[in-house]
Every structure is written in structure tokens, then in C-alpha cells.
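One structure, pasted below without further comment.
Missing here is one protein chain; the remaining ones are kept as they sit in the complex.
Chain nomenclature is as follows: A, B and C, assigned in order of appearance, with residue numbering initiated at 1 for each chain independently.
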Amino acid sequence: MTVRFGLLGAGRIGRVHAKAIHGDADARLVAVADAMPEAASAIAAQYGCDVRSIDAILQSADIDAVVICTPTDTHADLIEAFARSGKAIFCEKPIDLSLARVKSCLQVVRETKAVLMVGFNRRFDPHFAAVKAEIAKGTIGAVEMAVITSRDPGAPPVSYIARSGGIFRDMTIHDFDMARFLLGEEITEVSAMASVLVDPEIGVAGDFDSVQVMLKTATGKQAVISNSRRATYGYDQRIEVHGALGAVSAENQRPVMIEVASAAGYTRPPLHDFFMTRYTEAYAAEIAAFIAVLGGKGEASPSGEDGLAALALAEAALKSVAEGRTVRVAEVLG
Amino acid sequence: MTVRFGLLGAGRIGRVHAKAIHGDADARLVAVADAMPEAASAIAAQYGCDVRSIDAILQSADIDAVVICTPTDTHADLIEAFARSGKAIFCEKPIDLSLARVKSCLQVVRETKAVLMVGFNRRFDPHFAAVKAEIAKGTIGAVEMAVITSRDPGAPPVSYIARSGGIFRDMTIHDFDMARFLLGEEITEVSAMASVLVDPEIGVAGDFDSVQVMLKTATGKQAVISNSRRATYGYDQRIEVHGALGAVSAENQRPVMIEVASAAGYTRPPLHDFFMTRYTEAYAAEIAAFIAVLGGKGEASPSGEDGLAALALAEAALKSVAEGRTVRVAEVLG
Amino acid sequence: MTVRFGLLGAGRIGRVHAKAIHGDADARLVAVADAMPEAASAIAAQYGCDVRSIDAILQSADIDAVVICTPTDTHADLIEAFARSGKAIFCEKPIDLSLARVKSCLQVVRETKAVLMVGFNRRFDPHFAAVKAEIAKGTIGAVEMAVITSRDPGAPPVSYIARSGGIFRDMTIHDFDMARFLLGEEITEVSAMASVLVDPEIGVAGDFDSVQVMLKTATGKQAVISNSRRATYGYDQRIEVHGALGAVSAENQRPVMIEVASAAGYTRPPLHDFFMTRYTEAYAAEIAAFIAVLGGKGEASPSGEDGLAALALAEAALKSVAEGRTVRVAEVLG
Partner (left out) sequence: MTVRFGLLGAGRIGRVHAKAIHGDADARLVAVADAMPEAASAIAAQYGCDVRSIDAILQSADIDAVVICTPTDTHADLIEAFARSGKAIFCEKPIDLSLARVKSCLQVVRETKAVLMVGFNRRFDPHFAAVKAEIAKGTIGAVEMAVITSRDPGAPPVSYIARSGGIFRDMTIHDFDMARFLLGEEITEVSAMASVLVDPEIGVAGDFDSVQVMLKTATGKQAVISNSRRATYGYDQRIEVHGALGAVSAENQRPVMIEVASAAGYTRPPLHDFFMTRYTEAYAAEIAAFIAVLGGKGEASPSGEDGLAALALAEAALKSVAEGRTVRVAEVLG
């Protein structure tokens, strides 16, 4: 079976997905849509597919599934429309910045029995996936604590930050999903601290650039997340998980693995620039996983509910910072 | 100048200090005291010094300085007595489990102008000291975040835990001191999470075995501490500090640095067993630093006030767990 | 410009090149030839190209270049034929097992002014290429010594070994090329030691499985190569180069970079299985480099002469083992 794809959104992340679809023997990119015609045309030219409008894709009989890479505020509407049209949906995170909107959207997904997978790509990184596999094998025994480090090489433009929903919903949300993925248990309590240390303009925009979050499950398992919008040495992405029998960790990745020794010491090159190069394999693997689901192999995961849960943690973290207290997730999920 | 030492307490940590004094060309161990005569005699035999009572040491004209390694509940009284007798004092942490008692004790130290140094040995670990030196040189720019990992190979007996003051005062206290040391700024806010995951008996004793703490200074610098009473792979002691220009870290230490490659992969041996072997060099260096202070080189550091500050953070962490909120340090310091 | 390729040989390495050609935006796979029709058909089906005979490819006006992946004993004849037909040639190493035959073949290449590039893929590994780039930048100063480790996970079948030309021509030849690449100077002296330690059958077949070679240039630069047909922990491929100002090295690569810590120590997974996975990026990069040459960017490198030089070192190594002495390369090159 070959899955025939429509791509909604031909921006940076759209191009990543176009390449992943093209490279997969079980997929074919049929059409691309974008508000910017040149962006869509460029992808169409490169991979030999059509340019169509979103509406046309919605009605295309030769398209089985869509990948939604449009701006966040269009995600929920598009999910609902494509769910109703019977197409399978892969949507970039987040579904929406509003918990209420996500809930109503997922209600439509449930009613239409649509297949929906959410783009928490890091679960598919081969190294992080191998960490999870060791946990699943029981190598470290019962999980006790996860430590997640995620530091961006540099902050996005303040204009982006202003409409991003803030660092917890925009950046930490990946780590919230990772914490749930690694602990394997629902998180019940959240406590966060936040500062503006990188750029005062970020504070002016009402956001933070340096945050830490502690999470706890009902049985007392814990996770801690450390985020910054600044890392001069590259894209800092590490996880470690401790259990009753030991620990398992995934270190940072670098494009070139050499070492220079001199009177100044031993130097290895910086890490990957950013997510495009760091998570190349993860992007290909998540599309492959989506295709496998469409081929009948298991349920879509991460699901819409996983998207909702991560967003709820972001909400709780914001509330924790605002009120200076530990917030129960039930408070924000209602 | 040779500093002539009296050693109070001939237990495990007393023997560590006896060895450090003996190995220092500028020090001489003159006498040892212990409630258990055999313990004192063993040290006396090994290093060729006298066994005396604490009272005799207090009145010994041939002793310049004492190292206090007796049980915690005797520390404050001994500090006051030796401060009044004009002897220099090196005291194992903590000064006392009660903030009020520490304060009154430090009042006597101030009045008598006694030299008091507190045994936060980790500041003197060559690797951690090198991290601090890089920060001081400006290598990483303005400090933003410290991440401190401290996991013990195994929990102490529950009987010990019951009178230890709890994990924050007994174990995390070292990390609180390290956070202050690395951030170089006073901590103003504390938030902690705590679980019993290792041994339910620890919970029965009213303590926790798995805790995480977030700290913040007035300017927004942050630290996070991760503690567990369990680490099957050895004594897990790591620090990393992030700043505006980069990061500096110290990895774990292991006694034997070999690697075996086989069909099962690449394996390095476990870490040091525990603090006695991990911090051998640190114990020698802290005694050398104390001797240097007595020789006129700078002020005693870590000071009694450093001991008080770390204890206040432990107090605040306990309060944070109990009340489910971020606690200002000013609340507990009064 | 798009380079139109014919692929000669549809075996294991042929499939690697087919994939690299397909993945290159500047290349198109037009036809494949193989003595085994099913092998050719499989590639044709996967990449949508024709199956043609070698003769048909030789006469195809729609083919600009060929990649020769047929058995070694056909290489020289095919190079000559395609050189005369005016097509560009990428040939897997070695050109031939006989120095004389390689020389006569290269004579035809020179006369026809054909473009010929030889498949020493390791030069294109991003990590090894980065080592070379550091040397070229002058980071380590004048090069003094190269250390090359190359150990296969397991020996090929003895039937393969019997017609391979022996370990020096089959396996070490890559390291001979790497030594020339890293030292940047022609090698003049060779001394080798060889044993049968892995499998006595290899000895019965007249070959060795464990060899070491020392090389020297006219100015005294040195290299040492260490080879074995056995490495339980994966495909061991390391280089280090020392110069007047320091050293630069490339460590082994592994597909999954995690670490498990337990009472048994710290364990990382084994290395890549073998060259197909270890050198994936290198195979793509060497085809890209060949295409760049056809687009007018520089000379083909590694050239036919590089292929000859590496084979001469293999010849000299064999002679060194046989005669128990250091052999001057001039002796075998004549």
C-alpha cells in the first residue's frame, strides 16, 4: 500500500515533511497547499507533485492523508475539516494554544473516528527511542526520575515569541511530552520557576527565556526539565532516566565527531545547529510510523490526547509561576 | 609554621581528617579524643599522637586548632567552647539541625573572633574547584543556571535517617552549598518535590529518599538539584553551570578508567563507591585551605554563615514540600 | 545539469550506489546491468530505470557516466571500454589485483582523457573528511604520524578470501589509501607483520587475518595500520593524526548513542555492523563529488593513480612479510 499525501503548509517544517514523505517507499506526495504560491511551487517542482488549494485537497479523492504544517491558529479547524472528510491527519504540535479549543477539536476527532497523530517528533529520535526501549525492556527497573535538558542555540524573533503562547507552550511542550513518554505514568503535579536572563525584550513580550519545571506522578515518580533560549555550543538535547536498577541516558548529538588535541586541551566541535539537522532521522521515522498506522499497525501515537496532556502541563506550569505554588494538573484540565 | 591539631571524634570521618592532617607538611596531629577509647587509640597508634579528653584538648597549650567530627548534636556546644578558648575550629557540617541554635552559636564565634571553617568538602574537589575557577575567569560569562546531581549508592540505615534531620538537612545540604558556590549570589526562593521511592521504611521514619529542588536568586539565576538515596552504578556526583557565553561541567569520577568492548557493547566500570573514595583529594585540600587561613592567607571559607545559609535552604525546601508552594528564604531565616 | 547514470553490477555495493544516485538532486539512474537478471530488475523496479546489457549501456546516448560494481576481474576491461566510448567512469576499488594490468588500464584512461574516479569511499566519510580538513587548515601543524585502525566484525567466507587477492589488497588497501590521504606525501617504505589468529582456514587459503603495517615517506613521516578480520564489538574504524602542534582524531561511530548505567558499570551499545551502515553518508558524498567533477568542479579524486598507489603498497606489504624486511615502494612499482 502506498499512502497518498497532501501537505498543508510549505514553510520550513513543511519542507522537512515533504522530504520525509518523498524518501519513504510507502508514501507519495500528491499535492501541496500554501498561502504563499511560490513556497508551494518550490516543493511541487522539487518532488513532482501538484499545487492545490486546501479546499481542493479536502475534496481530492486521490489523497489519503494530510500533514498539517500551517500556522498554529489554523490547526484545530483543519483537523476538524479533514476528520469530517475522512482523511487521516498528521498535525504538527500544538493542536491549539487553548485547552478548551483542543478539547472541542478532539471531540470531533472522536466522533468521526479520524486517525490523528500529533508531531512530537522527539519520541522518534533513534537515540531517545532507544532509551525508551531500554526502559520498556526493564533494564533500569521501575522508573523513578527523568531529567530532561533542552536548550535552544538562540531565541526566535520577539515577534514570533509574542504569538507563540509563551515558552511553556512553544518550547517546553516537547519536554512535557517527553516526560510523560519516559515516566510512563500520568503527571499530577507541576511546579515551575521562570526568569528572563537572555533578552529583556522577551520579558517585555510577557514571556520567559530560562525556565525549570518539576513534575510528579500520583505514585511519586518525578521529572525535571531545564530550558533556555540560549546555548552558544549548539542545540542541547539530553535525557536521562533513573530507575530502581540503574539509569539510561542519551547524550547530545554532533554532526562531525572529531577531536583536536593541542596545548589548549581536547576540543570536539559544537553540537547540531538546531532541530532541522538534529532531528532529521526523527522526522523521517515519525512519518514512517504514521504510514504504518494507516497500514493497520497499531494506534496513532502520539495521539491528540497526548497533545492535550502536554498542553495541560504547559498551562499548569504557567499557573505555577504566576501563583508561586505547586499546581495539580486536575486544576487546569477541569 | 606548623599547625598543631586536636581531633575531636575518631569515627569514619575523623579517620579521614587524621590522614589528611598527617599528610600535610604544615600540620601535626597532637591529640585525638573520642568517647570510644579504642577508636581514639587506633588513630593515636597509627599516627603517633596522644589520646586526650576533649576537656584536656580544650586546655592544651600545644594545640592550635581542632577538627570537630563528633555527633552533630555536640557541634554547636563544642564550637562555642573552643571559640572561647581561642582555638581555631574546623567543624564538619552541619553546625546544628536547628537554625536558631546555629545563629546563637555563630553569635559566640563573632564575639570571640574565632576562626571557624565548615566542612563543605565538595568545594575543594579539584574538578568542582576547576569548574568554579572557569566561572571566575569569565569563561562562560554571566552565570544563568546550575544543575547539580547527587545520588548516593544506597540509603543509610533507617536508624541514622531518623536522627539525621531528614534528607534536605543531611544530604541535599551539600548541594545547597554547591548551588550558592556556583551561582555566586544569594538564593531567595526555593521550591521542592519529594517522594519515597527507594524504601518505604524511610517514609515511615518521616523522611524522603528522592527529591528535587529548584532555587532562584533575586536576579533570576536558577539552580536545580536532583537527589536520590539510590544509584546502583556508584556515587553520582555531577555539576554543570550554564552562562551567557557557554557552559562548564564536571563529570563523574571512577577509580578505574578502562573500557571493555565486546559483543555486548562498550562497558566502563562503575563509579566510586562513596564519598570516602570519591572525595579523597577534597578532604586533603580543605584541611590545607584551613591551614592556609591560619597562616594568614584569606578568610575561612566556607564560613559559619555559609553553614547557616545552606541549612536555611534545607528548612525552606522542607516547608515547600509541606505547603506545596515556593518558599522565600527570608521566611525561614526570619 | 543532471548526470545520467548507468549502473554496472546490481549486487550489494551496486544497490548502495543506486540509492546514492537516486537521492542526488543532480543525478538520474537511467539503466542497470547485471549478469543476474533478477538483481537488475529489482533495482529497476525500485528506482524506475531500465534494465540494459553492458553493451547497450556502452552505446547508450542517454547515459553520461557509469558506476562499475561488477566483479574485480572485469574492472580494467570495463574501464577501458567505457573510456573509449567517452563516458565518465566511477569504479569500485580495486581496478585490478595486478599492478601491471592497472598500469596498462590507466594508460588507456590517459590516452582517452577519460574521467576516472576510484571508490575509496572513506575519504568522503564526514568525520574522516573533517580530520583531513583540520590538517589542511594547519590545526595540527606539519603532519608527523598517522595511526589507522580498521577491524572487521567478522571474516568473509574463505571462498571469497581465496579470490580476494589477500587481506592487503582486499582490506588494508582502504587503509593504504587513507594513509596517503592523511600524510599528504608519497610513501616510500613499507614493513608489515601478518598472522593467522582468527581462522586457520584463512591460513590454509594462503592469506592472513591479523596484520600490521608501518609506512614511511621520504621526509620521515610515518603511519601505522592495524587490521583484523575479527571485532566482536562492531566495525572498528578509527584514525588519528599527530603533527607538530597537536593531534586530530575520529572515533568510532555507533547507530544508537545511549548509555546504560547499572551495578555492572556504564555500557554503550556496539558499533555499526559493517561498512554498509557505517559509511552510508560516505557513499552518498563520493557520488556527489563525482557529479561535481563532471560539472566542472576540479579533478577526479581519488584518481586511477591513487588506486595504483594503494595497490603498490599492498604489493610491498606482501613482499615485506614474505622476505622479513622493509620494502621500498620503488621496488614493486618498477
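Throughout what follows, a contact is a pair of C-beta atoms (placed from the backbone, for glycine too) under 8 Å apart; a residue touches a chain by one contact, two chains touch by 3 or more.
Since the model is a prediction, treat every value here as computed from it, not as a measurement.
Considering B:P71, B:P126 or B:P200, the position touching the chain not shown turns out to be B:P126 (whole complex).
Of the candidate positions B:T2, B:Q107 or B:S262, contact with the unshown chain belongs to B:S262. Residue C:M193 is the one among C:A42, C:A81, C:A133 or C:M193 that touches the chain missing from this view.
Checked against the hidden chain, the listed residues B:A247, B:L271 or B:I291 yield one contact partner: B:A247. Not every partner is drawn; the one left out touches chain A at residues 232-233, 261-270.
Looking at chain B, the residues touching the absent chain are 23, 25, 46, 126-127, 130-131, 134, 139-140, 245-251, 253, 255-263, 269. In the full complex, chain C touches the omitted chain through residues 142, 144-145, 147, 149, 151, 189, 191, 193, 195-198, 210, 212, 214, 216, 220-222, 224, 226, 228, 230-233, 242, 244-247, 324-326.
As a convention for this text, only the chains that are shown with their structure count from here on.
Centre to centre, using the average C-alpha position, chain B and chain C are separated by 57 Å. The set of chain B residues touching two or more other chains comprises 232-233.
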